[in-house]
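Note that this complex is displayed minus one protein chain, with the remaining chains in position.
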Amino acid sequence: MAGKSGREISAEVKGGIRSKILSWEGALILILVAVNILGVVISPNYNVSNVLREMPRYLAEIFMMFGMGYILVLGDIDISVGALVCLAGTVTVLSSNAGLPFGLAVVVCLLVGLLGGMLNGFIATRFTELPTMIVTLGTQIIFRGIAEVLFETWGNGGGTASMTDTKGLMLLAQKIGPFPIAFFCVIIVGIIMITVLAKTTFGRKLYAIGSNKTAAYYAGIKVEKMRFICYSLLGMLAGLCALFLLTATFGSNTTTGQGFEMEVIAMCVFGGIATTGGKGNLIGGFIAAFIIVCLRIALGQRNINTQVILVIIGLMLIISVLVPSISNSIAARKKRSAA
Amino acid sequence: MAEDLILELKGITKIFPGVKALNKVHFQLRRGEVHALMGENGAGKSTFIKVITGVHAAEEGQMFLEGEEVHFKGPRDAQEAGIAAVYQHPTSYPTLSVTENIFMGHENVKNGMIQWRSMNAEAQKLLDSLDADFKPTDEVGTLTIAQQQMVEIAKALSTNAKIIILDEPTAALTANESEKLYGIVDRLREEGKSIIFISHRFEDMYRLATRVTVFRDSQYIGTYDVDGISNADLIKAMVGREITDMYPKEDIELGEEIFRVEGMTRTGYFKDVSFDVKAGEIIGLTGLVGAGRTETIESICGITKPDSGKIFLEGREIQIKEPVDAMKAGIILLPEDRQKQGLILSWGLGRNVTLPIQEELANKGFNDEKKERELAKQRLEEVDTKAVTIFQPASSLSGGNQQKVVVAKALAQSNMKVVIMDEPTKGIDVGAKKEIYEIMGQLAKKGYGIIMISSEMPEIIGMADRIFVMCNGRISGCLQRSEVTQERILELSMEKSGTKKGGAAS
Amino acid sequence: MKKKVLSVLLATTVVASLLAGCGSSAAAPAADAAPAADAAPAADAAAPAASSGGATYALVTKSAGNPFMERMASGFQEAVEASGGTVVIQNPEAATPDAQISVVQSLISQGVSSIAVDGNDANALTAVLTEASNAGIKVLSLDSDVAPDTRAVYCNQAGVQQIGETLMEAVYDLTGGEGDWAILSATSQATNQNAWIDAMKKLMESDSKYAKLNLVEVAYGDDEPQKSTDQTQALLQNYPDLKVICAPTTVGIAAAAKVLQDQKSSVKLTGLGLPSEMAEYIGDDDAHSCPYMYLWNPIDLGRLAGYTSIALVDGSITGAAGDKFTAGELGDYTIEEIDGSTQIILGPPFKFDPSNIDEWKSVY
Partner (left out) sequence: MKKRSIGQFLSESREASLVIVLAVLLIVVGIINPSFLSFTNIRQIFLNNTLTFLMALGMLCVMLTAGIDISITSTLAFAGMSIGLLQKYNVIHNTFLLFVIGAGIGIICGFLNGIIIAKGHVAPIICTMGFMYIWRGMAYVISNNNWASGMDVAGFSDFGKDGAVGPYIILIVAYAAFFILMKWTRFGRRIYAVGSNTEAARVSGINVDRTLTGVYTIMGLLAGLAGVLSVSIYASAQPNMQYGKEMDVIAACVIGGVAMSGGRGSVAGTFLGALIIGIISKALPMVNIPNFWQNLIKGVIILAVVILNVVTQRTMDRQNLLRREM
C-alpha cells in the first residue's frame, strides 16, 4: 500500500553540535561557567574543595529535583514534598532512637517517603477532578501535621528530635577524595533519572501525558498508573533527600524541609521544564540546580545578605522564563518583516 | 453594480511568520445575498474571515463597507460596523449562561451596571425566534453542539449585524439539525441580512447560496453563480484537478465474522447495543449527534467502562478494561477529535505514529529511535502525507493530513484486526476525503473489519456494506447496502427522538 | 539565530543581576575576607601576645528580620571593632537549622577565626560546628545554646533557673498567690522557651509557695502574630477564671498584650519582651495589660559574645570552667560549669516597669 504520489518524507536527523550549544542547556552551561567565574572573582575562598564541602546540604534537594521534573513533565505539580522530607526525616530519627538498626532506619526513611508519595498519587489519580496543587496543598499540611504529632507522642516533645546513634549517618557523610558520598549519589540518581526520561519508553510516555493527556490515554498509555508511579517516585526521592539532609543535621524538627518544594520547582523551571507539562528535560534542571547552588555558595562567601540572594534567585527565575518569550516575539517580528 | 455591494475586499494579503496565508484575494458581497466561500483546508478561508472581522490585520489591501473604505483595529470595530461571525468551533464560554454568551462584549449597561433582567428577556426573544429548546439561564457547557451553534447565531443576531458570517456551521450538525439551520439562514436573508457561508458540504451551498467564491492555496480563484456551475467544475476549481469516483467502494468477498459485540450498556449513554463485523466488511454506524455512537465505541475500546456487554474477537470473548487491552487484541480506534484525542499536536509526526508501538520497537525499555524513524517514514509515505520531514510538528499540517497521520499511526500497529474510524472525514477537504476512502477500501480488501462512524449520509451510503443506525442510545435498525436510502436512515435515526432533550457528552 | 540571541541575552541578564546583587551587598556588613584566610591560622599560632587585630569574628543569628538579633549583632560588632577585629554577621534566610548550616559552612570556607552562633536547634548544628572546630575555628554559642560538646562556651543571657524563678515570682505576684494562669510560648521546638517552661513547672512542684497556682495550659503561637492572637483569645475564652498569662517570647508577648489591652481584659500579662515592642502596653493601671516584664540587654549579650570570641581566639581562655577574662566595660566574667556545660552568665534578667520603660524603649 505505497503512497501513490511517491512523495518522500525526510527522516534525517538535523542539527549537530552547533545546535546543541545554542540550545537552552548550552545557555545554562554558559551561565554555570559565568557563575563560577564570578565566584572566583568575588571570593578568594571560592575553590573546588570549599564548594564541594559546602555542597551536601544543597545536594539533598537535587534528589527531589529529578522527581519533581517528572511530575512537571506530566503537567502536574507537587507542593507537599518539603513536608514529606520533614515527615520521613522525623520517622527515621524517632525509629532509630527507638532502637531500630541504621540499615533498617534507612529503609524506613525511603518507605515513609514512598508511602507519602503513594498517598499523593492515590488521591490525585482517584480524584482526577482535583487539581494536583490542591491535593498536595492538603497533604502538605497533613505530612507536617503528622510529624508534629509524632514529635509529641513518640519523641520527647518539643518539635525536635536528634539521632542518638549517628554512626550510620557519619558513614554516609563521609567523603571519597574531596567528593562527599551525596555527590556521587546525586550523579548516579541523576544519570538514571535523566536517561529514563530521555531515552526510554517510560520517559516518552510521560511527555505524551504532559503534552496531551487525552491523546496519550487513547494511544493506550495507562495515564493514571504512570502518574501514580511518578508521585511514588518523587515521594521516595523525598525520602532520599531526608536521609541525606540527616547527614548534615543529625536530626529533624518541625521546620525541616520548609520551602524545599518551591526551591525544587524553581530549579526545574530555571532548567527549562515548563509547569504546563510536556516540555524540557532534566539535563537542564540538573545544570540549573548547580547554578543555583554555586551561586548561593559564591554569594554566601561574600557574606551577601541572604535575603538579597533570594531576590536574585527570584529575578533569575522570572528572567529565565521571560527571555524565551521575548526572543520569540523578536524573532517573529524579524521574520514578518523579512517576508 | 457598485451600489448594491455591501462589502468589498480588494487585494488582501495576510502574512504569518513564514507563510502567506492570503495572497491578493478579492471578494464581493451583495446586499441580501447568501454567498458561499469554498476551498480546501488551508486555502485561507478562515484567515480571510478573521481579516473581515478585525481579528487579524491585513498587510496589504483595501476593504470597503457600503462603499466606504474601513480599517478595523480589532474585533470590536468590526462588531460596531455591523459584522458578526459564527466561528467553526463554537467560541462559547462553557461556564457561563446562554444570555451571557449572547451578550458578551455588548451587554446592556445602565449606570455601569449590567441589566440582567432585560438581557434575559431579550435573549429569550432571540431564542424563541430561532425555535430553541433551552433557556437563557442554562449554562452553555451543558448544551449540545447544535444548541451551542444556535447560541452563536443568536449572538450574531443580537448585535443587529448587517453582515453575518457562518464559518462551517454545519460541520458538527446532523442532517435534521442542518435543515433547521437552513431555515434560519433563509429567514435571515429575508430580513435583509447579507450572509457569508463557509462549508465543505456541497449540499449546503446548493441549498442556500446564490453565488460562490473559491479560494485555493491562499489565492482567489473565482466567483461563480451557483446555478451556473456544475459539481465537477467546482471541485476542479477547489482542488485544481478533477476528482472522479468519490467513493471507491469495491465489492469484495466477505470473510468469517471477525468481531461482535453483544448487549453493550452504559447507563445514560447507550443500551443493549449489539452488532457484528465480517472480515473485509465496512460497517457504518450512524445516527444523530448524541445518539450514543461515539460513546458506544469508546466503551468497546476501553476508554470508558461499560456497565455490561460482551465483546468477541474472532469468535473468542475478550476482556477490555483499558485502551491498551483493545489495542493489544488488535482493535484500533481512530478517534473522532484528532486534535485532542488522536494526536499530540506539539510532537513531530514520527513520534505520533510510533507512540502506541514504541514498546514493541524498544530495546529493553530504551527507545530505538532509528527503528522508529524508519517505521514512521514508511507508514507516513504509505498514506501519502503531505509533509517535509517526520520531525515537523503535527500542528503544522492541515486537517486532512493530520487525519492521515492518525491513519498511519493505526497502520503502524502490526496486529491490527479491526479498525474503528470515528468521523474519519470530519472537517477535511474533498481531496483528502477521497484519499481516506481509498485507504479504507484497501484495508477492507486486506481482510480487516472496519467500523465507520459518520454523520455524513453520502459517505455512509457510499462506503458501507451494512449500516447500523442508532437512536437514543439503542440500535434502531440495520440496513443492507442494497436497501439503503437517505430517507430510511433518517427514519430510523429519528424514532422517538422528538422528546430528546439535553445533551450527552460526546 | 534565535537561540543564540537567547543564550547571549540570558547570560548577560544573569550576570547583570548578579552584579546588581553584589552592588547591594555594601549594605550587608561584609568584611574584606581576603586576609582572613591567612590570618586565621596565624592568629591561632601566635596566640596570647597577638592583639585581635586581623582576625575575623563571625556571628550567626537565628534569622534575619529580628530586632533582638539586630541589637545583639550591634553589640557584638561594637565589642569586636573596638579591639580592632573584623566582624562578619550572617543572618540565615530562615529561622531554621538548615539555613544556619549553610551559613556556617560558608564561614568555614572563609576561614574566620571564631563563630558565635545563636542556635535554631540544639542538636542539628552538631556536625557542622564540629567541622568548624576541626578547621581550627573557635566556636561559641549565645542566646540559644547548641550541643555543649560542639562549642567552647555558651554565653547565657541568664541562667535557666534564674529566669524560671523570676517569671514564677512575677506570676505569683500578679495572681496574688493563687488562681489560674497560662503560658503562651513560641514554637514547640524553641530550646530556650522549653527550658524555661520546664524550670517553672519544676518550681511549682517543688515549692509549696506556688501550690495554689494552677497552670491551665501551655499554648504555642509559633512566633506568628496571627496565631499568637488566636491562641490568646482562645485562652481567654476557654478559661474565664484566668488571671495571668506568662509569655516568655518577644513575639507572643506583644501579640498577647495587644489582645488583652484591646479587649480591656482584667487578665494581666508578664514574660520576656522587648521594651520597644512593649512600651505601648506597660503600665500599672487597667488601661495597660502588662504591669511589668523582663528581659536582658541584647546589646550587652552581643558584647559579651564579642569579648568572649576575642578571648577564645587570642587564647586567654579555652572555654574550661574557671577561666576568667575581662569583657571590656561589662567587667570581669568567669566561666561556670552548670549541669555539665560551660557557660558565661550575663547577669540577672532586667525588670522593665512603668518607671523605666520610657528610658529603654528607644534603646532596644
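Labels for the chains are A, B and C, by order of writing; each one numbers its residues from 1.
In this text, a residue touches a chain if its C-beta (ideal position, glycine included) is under 8 Å from a C-beta of that chain, and two chains touch if they have at least 3 such contacts.
Note that the structure is predicted; figures quoted are calculated from it, not measured.
For the chain that does not appear, the touching partners among the shown chains are A, B, C. Per the touch definition above, the residue from C:255, C:272, C:293 or C:346 contacting the chain not shown is C:255.
Among C:104, C:213, C:274 or C:317, the one in contact with the hidden chain is C:274. The omitted chain makes contact with chain C at the following residues, 24, 27, 63-67, 69-70, 73, 91, 188, 219-220, 224-227, 229-231, 233-234, 237-238, 251, 254-255, 257-259, 262-263, 274, 276-281, 361. Although one chain is not drawn, its touching partners on chain A can still be listed: residues 77, 123, 127, 129-131, 133-135, 137-146, 148-149, 151-153, 159, 262, 265-266, 269, 274-276, 305, 307-311, 313-315, 317-318, 321-322, 325-326. Against the chain not displayed here, chain B makes contact via residues 53-55, 74-76, 79, 85, 87, 91-96, 100, 104-105, 107, 109, 112-114, 116, 135, 267-271, 472-474, 499, 502, 504.
As a convention for this text, only the chains that are shown with their structure count from here on.
Contact topology of the protein chains: linear, an open path with no closing contact.
Among the chains in view, A has its Cα centre nearest the centre of the complete protein Cα set. Taking each chain's centre as the mean of its CA atoms, C is the chain most distant from chain B. Centroids built from CA atoms put chain B at 43 Å from chain A. Computed centre separation for the pair chain A/chain C is 34 angstrom, with centres defined by C-alpha atoms. On the chain B side of its complex with chain A, the touching residues are 15, 17-18, 20, 303, 322-324, 326-328, 333, 335, 340-347, 349-351, 355-356, 358-359, 362, 365-367, 373-374, 376-377, 380-391, 409, 411, 439, 442. Listing the residues of chain C that touch chain A in their complex gives 1-7, 9-11, 13-15, 17-18, 20-22, 24-25, 27-31, 33-34, 37, 64-65, 88, 90-99, 101-103, 105-106, 108-111, 120-128, 187-189, 191, 194. Considering their complex, residues 19, 22-24, 26-27, 30-31, 34-35, 38, 42-46, 50, 53-54, 57-58, 148, 151-152, 157-160, 162, 173, 245, 247-251, 253-256, 258-259, 295-297, 299-312, 315-316, 319-320, 323-324, 326-328, 330-331 of chain A touch chain C.
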